[in-house]
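Removed: one protein chain of the complex. Kept in place: all other protein chains.
Then we have subunit A:
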Amino acid sequence: MTVVPAQTSGGGGGSSGLYDVLELVLDRGLVIDAFVRVSLVGIEILKIDVRVVVASVDTYLRFAEACNRLDLEAGPRKSPGLPEIVGEVTESGARGKSKGALSGAAQTVSEAFKEAREEHASESESRPKARRAGSARRREERE
């Protein structure tokens, strides 16, 4: 337990492992009512229901396109080497070639969360904007 426990993190990069742990630090653990807790303004963004992302016209269209291109004769988890699928996913704005809408949504919230924290760090008064994922990431990398 002496290292930041990304060691057993499967698949995702270091930052997603960090995010997954910080969620526990913020959301679980012992709370003593006799003590004062610091204000966590901005952190409620964690609770945003990203499934609304799934239920959007944009997603419907993309799913339809993806299904049209799906080769159902292939195995259950053919690696995303199908050129047309890779093109589709990349084009639709998901970040990694292997990531689609669902993990992309997770990424967005994760980054919104980072951004919320960074706005604390920068003492900015502006509200976190969940969709400014790109700039959030770039700033994250500079830290």
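Note that a contact is a pair of C-beta atoms (placed from the backbone, for glycine too) under 8 Å apart; a residue touches a chain by one contact, two chains touch by 3 or more; residues count from 1.
Please note the rule applied: contacts and distances are computed from a predicted model.
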Choices "Cytochrome c family protein", "GvpL/GvpF family gas vesicle protein", "NAD-dependent epimerase/dehydratase family protein" or "NADH-quinone oxidoreductase subunit H" - which one is the UniProt name of the chain not shown: "GvpL/GvpF family gas vesicle protein"
Residue ranges of subunit A at the interface with the undisplayed chain: 1-6, 8-12, 16-18, 20-32, 34-40, 42-43, 46-51, 54-55, 57, 59-68, 70, 72, 74, 76-78, 80, 82, 85, 89, 98-103, 105-110, 114, 117-118, 120-121, 143
